[in-house]
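For reference, the structure I am asking about is given below.
In this view, the complex is presented without one of its protein chains, the others remaining in place.
Here is subunit A:
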Amino acid sequence: MEELANLFHGFAVALQPYNIMLMVIGITLGVLIGVLPGLGGANGVAILLPLTFSMPPTSAIIMLSCIYWGALFGGAITSILFNIPGEPWSVATTFDGYPMAQQGKPGEALTAAFTSSFVGALFAVVMITLVAPLVAGFALRFGPAEKFAVYFLAFCSFVGLSKEPPFKTIAAMMIGFALAAVGLDSITGQLRLTFGITELLNGFDFLIAVIGLFGIGEILLTMEEGLAFRGGKASINLRVVLQTWRELPAYWMTSLRSCLIGCWMGVTPAGATPASFMSYGIAKRLARRGNNFGKGEIEGVIAPETAAHAAGTAALLPMLSLGVPGSPTAAVLLGGLLIWGLQPGPMLFVEQKEFVWGLIASMYLGNLVGLIVVLTCVPIFAAILRVPFGIIAPLILVLCAIGAYSVHNSTFDVMLMLVFGVIGYLLKKCNYPLAPLVLAIVLGDKAEEAFRQSLLGSQGSLGVFFSNGLVSTIMALGLVALFWSAIQEGYSRLRTSMA
């Protein structure tokens, strides 16, 4: 089996002392990012991306992906101890995690959360190892029409699956596409939408958008709520960990179900947040002690955490094999690939074997390292949380400014970041989703290129998107996803009228 050999080679790369060190640094930074308000996974990775410009790509992606794992772990800490979800995907963890902490069982809740995260991630990584090469091999045969169809499917599933109103999702997404179009047109070499402003010649960099929308926007939202931490004490000792581990296998069914939900939601770009809610909801309905959910049931911690972590990890599968990221953070990582001079997509598996398998191997190791780091260092991270927001907020703002500046060494970008921040605050308040906006900025050029190339081949006929079985199937799936909420509504209406 060639993949197995590649994977072992990947382990050899990931196990180099330098890479292990980056892994530990990445996880620690990631947990910090996950714990602090205003520094989410996507934004944290975006700020730290410039630090990796001088590193070899494999080491860089190992560190950045570990930041991502760390952020996934870190979100659980604040949810359980303080009832403050550090990340959107850990909102569902507060439902049962915080009551458990209040009942004097924070150690159990944290152990359950971390272990479930680990299990979810491991499940997703195994899936990536097995499935990614197949998908990539399959995708190598894609022409421009098929490529566009995949982008179409990705964006349509946003509209169908997000809980925000569909037209707001569409508006946000289209803003992203429009921003991506600004500047030099990659096919004709013509300038467009710059309106004579020289700073816009190179278009909008999505890293600036991510730092502004997620970082600054989040800080502004937090300021409005006037956040005051009421710190709980966290203590985890070996006895509690071992005792909780003994209990966990009883919930294998919930775990497995959550893994599957997570993987599915992660591969389609719905992402970790809906996955965690869905998994929690289903577990509540199916569990024997479902009525106790919300009062501190350990199963209510296992379900969302497993799904969120599985989804967060699975989001890297389409990024690696198709070049379509499954989440904003995966989009930032994809942007990183471009900066390091790698072309994301199926060719990676052919041309950059060491990079791909090094990354996949580092996912196994990174999550293991992550589990150890969070289990041993919870008290330290909880102590950082007790640093008041009045100190943390300006430091985060300065960090965001540094991150935005160092992308292109441009102070114009820093101002742009603030503009994006205010817009992000307003959009979020008005219930517009930000993830599709960011993804559209990242993928806009590529989607447009695929679209125009397919039209070129067909002399402008849209029939090219239904010209063969493969492309028609993907497009049809996309249309189903696009009208998913309408279909659901029609179906339920049909049922009530039948009854």
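To be clear about the criterion, a contact is a pair of C-beta atoms (placed from the backbone, for glycine too) under 8 Å apart; a residue touches a chain by one contact, two chains touch by 3 or more; residues count from 1.
We adopt the following convention: contacts and distances are computed from a predicted model.
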Of the options "Lactate utilization protein A", "Iron-sulfur cluster protein", "RNA polymerase sigma-70 factor, ECF subfamily" or "Tricarboxylate transporter", which is the UniProt protein name for the chain that has been left out of view? "Tricarboxylate transporter"
Which candidate, A:Pro50, A:Pro304 or A:Pro325, sits in contact with the chain we can't see? A:Pro50
Of A:Leu134, A:Leu256, A:Leu338 or A:Val398, which one is in contact with the hidden chain? A:Val398
It is residues of subunit A that touch the chain not shown, namely 50-51, 53-54, 165, 167-168, 170-171, 174-175, 177-178, 181, 185, 187-188, 190-193, 195, 216, 219-220, 223-226, 388, 390-391, 393-395, 397-398, 401-402, 405-406, 409, 411, 414-415, 417-418, 421-422, 425-427, 429-430, 432, 448, 451-452, 455-456, 460
